[in-house]
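Note that this complex is displayed minus one protein chain, with the remaining chains in position.
Think of it as A, B and C in the order they're written, each chain with its own count starting at 1.
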Amino acid sequence: MSLKDLISPFYVWQRAFEKPYTQKRPIEDRPGAPRYRGFHMNSEDCIGCGTCESICQNRAIDMVPVEGLEQRPGDSGLRPRFDYGRCCWCALCVDICTTRSLHLSNHYAWVTEDPDAFHFTAGTDPMPWNENSLGYRRDDDYHLLVHDRIEMEMLGPDESVRGFDEVMKGYTEEQAVLEADRCVECGICVATCPAHMSVPDYIRSVRKRDYETGLRLLYETNPFSSTCGRICTHRCETVCVMGYQGDPIAIRFLKRAIVDRVPAERYREILGDDVSDNGRTVGVIGAGPGGMSAAYYLRRLGYGVTVYEAQARAGGMLRYGVPSYRLPDDQLDKDIDYIRSLGVEVRFNTLVGRDVTFQSLLDTHDAVFLAVGLNQPSALRINGEEHPRVLSGLKVLDDVANGLDPGIGRKVAVIGGGNVAMDAARVSRRMGAEVTVLYRRRIEDMPADPDEIHESQAEGCTLVAQAIPVEIKPAASEAQVTIVWGEAEMVADDKGGRPRPVLQEDRMHEETYDCVIAAIGQGGQIDFIPSDYREQIEFKWNKFVPGDYQQTGLAKLFVGGDIANSRADAISAIEDGHHAARGIHRFLGGSADA
Amino acid sequence: MSTATDLLERFGTNYRISEVNEQKADLTFFKVPKDQAVRLLRELRDDAGYTHLAFLTNIDYIERGIFTLNYMLHNYDTRHTLGMHVDLDRDNAEMESIHNMWAQAATYQRELREMYGIRFPGSPRLDDDFCLEGWDQIPPMRKEFDTAAFSLARFYSRDGRGTEDPREHMKQQLYPTHTDDAPEGGN
Amino acid sequence: MFEPTPQVDLSSGKYLKLWQGPQHPGITGNMALELTTMGDEIVDCKTHVGYLHRGFEKLMERRTFIQNFPIVCRIAVPEPTFNEYLYAAVVEELTGIESPERAEWIRTLNLELMRLASYLMWLGGIGAAFGQGTVYQWTVTHRDYILDLFEEMTGARVYHMYIVPGGVRGRLPEGFEERCNDVLNRVEKLLFDVEKVLFNNFVFKKRTKGLGVIAPEMVDQYGITGPNQRAAGFVRDLRRDAPYLVYDQLEFDVITATESDAYARSWVRYQEMHQGIRMLRQCLERTPREGPFQARMPNVLHWEVPAGETYVKAECTRGEYGYYMVTDGSEYVRRVHVRGPSYTHAIALMEKLAVGTNIADTAGLMVSLHTYPPEIER
Partner (left out) sequence: MKDMDKSFKKDTETEFPLREEMRPHQVTAPDGQVIDIDPLQDYFCQEPPKVHAKSYFKIVEDFYNWARAHSLWILGFGTGCGAIEMRPLMTPRFDAYRYGIQWRPTPRQANLLVISGYLSVKTLKRAIRAYEQMPAPKYVVGLGSCTINGGMYWDSYNTINKFDEFLPVDLYITGCMPRPEVLMAGVLELKKKIKEGRADGANRYVENFEWYKANQKRVIKNWNMPDYNW
């Protein structure tokens, strides 16, 4: 022991002269750091997808309905309720939150006597920290989810415009698995899908590469999976939670990824072909998606089904309205052939009202499902539209599908902004024409698929927005036609509707084309129904208004498809068919549930 | 690094070494039969320089009916680690004790006894409580033991919880007539 | 080698059975020593653990890979980040994800800060165990300033949950370097004070020199690692021998001693704190300010790690800390084993070293081995 060792410890006294370290008021003086992981806050952006609940390893989060909050497609109406007897403040829920609505405040003190009090619904319950602006937020450069969609290989516009080859090439297996992996399996999309397909489940089967299960899941709600995997309007993707911070999951193409990997020969083996016969029959008018869907589910239930189709081939608008670069014929056949292979009889070239009467159908069948679709082009309602060079979009598509030459010429104007207009424009491009599309509102208002709009532009169609056709005039040549159109200004609607285009009379244009293709919508044709029956049935705007289970006032008659719903797309028609099949089964005394 | 391959070649003549897996440059896994394991351990320690037993643990392959013991040995000179696997019968798991080779092995063996029910005859204080006290169930680390179910059954959970699945909730609220699932096609 | 415990006849009246615990004063966490004493000399010591057993390895088997990330840090309470790093490293190795360079630097910074905080806590412990309560007050207060740094960097004082598989969870906050440097300067000044007050203190010297000597041949027999091993003259440090993160780019010395008693072990740790400050200053200077800090990750909600097994280790304050993981290609891990250095230090080694010491010295002996029971029991 040295003297130094004895004296050295007294050095401690030196610190006695330092400023004290003590916090005067420890609780008030020390708020959490700006990044502190304190108590939860939830903003109005929350849609109740429940992803926070699924990542919570402590089961600290419950999804509960909140009073005064209405659910709507894309919002489940549930909100996360936290149990602070479980939470560990890892903030994984914040990191995973698909809408970035969930945050943590830097508030950290909660003391009470009641152990059951530590439950609260973040954002809606009045908590003292709700106005807190500091606290943990996910860093912009840190992700637990994959926000970018896996790109699908597609024909370039230079190539695609040259023929009718399918543009979207479909995902490879690896791509499909990667895309499916992005899904958080919240199920928000199921409510929005008109057919309520079990989207998360079949996406999971893509991820697991289990295509047999996937196919079975698809056929539970949709017998046109190959078709819908290509041309569905994919309303599901508009509400996909992944779309809030990145791209929505390519749900449509993942459906296609399943059917692309199951050859048609294996359908009967996977889906089963044991169909019984219960002795009753149902007549279906129209072999479009609605009719064939009803036929499929009715056949599965054991009904004998006869489909009456005016055209020579089945598929309806899918066949004659959708060009083959979007939906190749063989893919449509894949779906239809399987349905027919179950014993559904299709009578082609049989127009109800011409070849067979509506009454005879009612007499021969126990029930009738009507899905004739909209096959009458709407009129432009402007002067001169009866000019022979004014063609209808449907007619053009129909001719092309039947292998006929629609005779459109080299310079074409398409009027309209829907999918039929886009199809007509793109088909015309493929026939070698120079195409201008005239649409009365803005491009973002177009009802057509954004993809379609984008691709048609890429293929060289000129889109002229805010252009209102005013008059059709004969041109110098008989093979040509002149259209007069005026520019429009968008005027906000006083009643809160979407902005209206208003014609600017001083800015008129006149242009001559080889033909004008009108594609502004279609109407239905139901003259074949006797008028005394029609009186029993409810109509609105020349469309059916079906009751529960697609039933009409004429008890034996069920309706569906474009002529009975406002959405007018394939997937809605398919659901109508499925729903009607349930209804018919109920009506004919099947199971009470059905 | 060729240490692992050299080494396993050297011992390969006397021991039935299988499933050699060079995970990375300084880490190799291999498997030996149960009856040769302790002899090989001793040789590795005394002749090959693997003097450090990092740990001893067990992996439960319930679907194959085996336990796989893993002895993790480290050689400080070559800085190489060896993971030696030994398969045991899951229903009658017993292994020779190595408490005489490494002092801490006795503790690991106690833990394995308690957590998996593996017997190491001769290992000191083997049957004393280690982590658990008054444990009356099957050894908890065995895969067939469901800890969540046990916890709920014995320790209970606080009331007042209940959750809704967004998908089911929306189904009931937004399209109730579509919820019946009787006539389903496909399967 | 294992030595059988001496058979003592408790009813002979010569011996006294004494329980130290379950809250042993010499350690951070719960542990009990069952001592058999004759007079105040210990003739037998048995360690009892399990007071903190939560069954982590079982819990991890039923959580997905991302769900495991928040729970691993709880395995060693006073030193959570080593668990976070090793868990991230073991998952990254099995999946083939490489965390970006910026993340590697931030991780190193985080780990070294943690090491410093952990050592400060220990320094207070060894001071308190030998009657130097002042040192405890100083060091735990200064540790709190490091926790403040953690709070602004990671969002929490103790359980940071910051090092996530694939990188880290956020960038360094604005002005972090200055505040960190400031704290480092204060800690460094404090360390010189502690040297004067504790290491030069003749009481401390008298009581620790010759206490709990680990003979060099015991090192491998007992699987001793870390400062306990280096104090016995072995120049072994995973940061130098098997560099991980960016340790190969940092300058530091491996501190060793030869006496291998409680004083030597304390001295080695004390010196390592200075090395830690030296490394932290390098980290602060060299951590990239730009660039990604997270690798591209799959969707973590259903993250399937390919089948495989591996062992990843790092040098924590107490020695070799390692994660052994076996995966089978599913969303859940097949088996995780956490190798903590306290496992052998607190049980096999403590039981051996305690024999022959005084009751009064067991606490000091325990602290000088630096053990954390939570990592023994997991």
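Points to keep in mind about this one:
What we mean here is this: contacts are C-beta pairs under 8 Å (C-beta built on N, C-alpha and C of every residue); 3 or more make two chains touch, one makes a residue touch a chain.
All values derive from a computational prediction rather than experimental measurement.
Displayed chains that the missing chain touches over the full complex: A, B, C (touch as defined at the top). Residues of chain A in contact with the chain left out of this view: 20-23, 26-27, 30, 32, 57-59, 83-89, 108-115, 118. For chain B, the residues touching the absent chain in the complete assembly are 113-114, 117, 119, 127, 131-140, 145, 147-148, 150-152, 154-158. With the whole complex as reference, residues 10-14, 17, 22-23, 25, 28-30, 50-55, 58-59, 62, 70-71, 74, 77-78, 121, 136-137, 140-141, 143-144, 147, 157-159, 374 of chain C touch the missing chain.
In this text, only the chains that are shown with their structure count from here on.
Seen from the Cα centre of chain B, the chain whose own Cα centre is farthest off is A. One simple way to say how far apart two chains are is to compare their mean CA positions; for chain A and chain C this gives 54 Å.
Each chain gets one centre point, the mean of its Cα atoms, and the points for chain B and chain C are 24 Å apart.
The distance from the centre of chain A to the centre of chain B, with each centre set as the mean of the Cα atoms, comes to 48 Å. Annotation for chain A: no residues touch 2 or more other chains.
Contact residues on chain B toward chain A in their complex (touch as defined above): 158-167, 169-171, 173-175, 177-178, 180-187.
Residue ranges on chain A touching chain C, taken from their complex, read 1-2, 4-6, 8-9, 11-12, 14-15, 21, 32-37, 51, 54-55, 57, 88-92, 95-96, 104, 136, 139, 141-146, 181-185, 204, 207.
Interface residues of chain B facing chain C in the complex, by the touch rule stated above, are 21, 23-24, 26-27, 29, 51-55, 57-60, 70, 72, 76, 79, 81, 83, 99-108, 124-125, 129-133, 140-141, 143, 145, 147-148.
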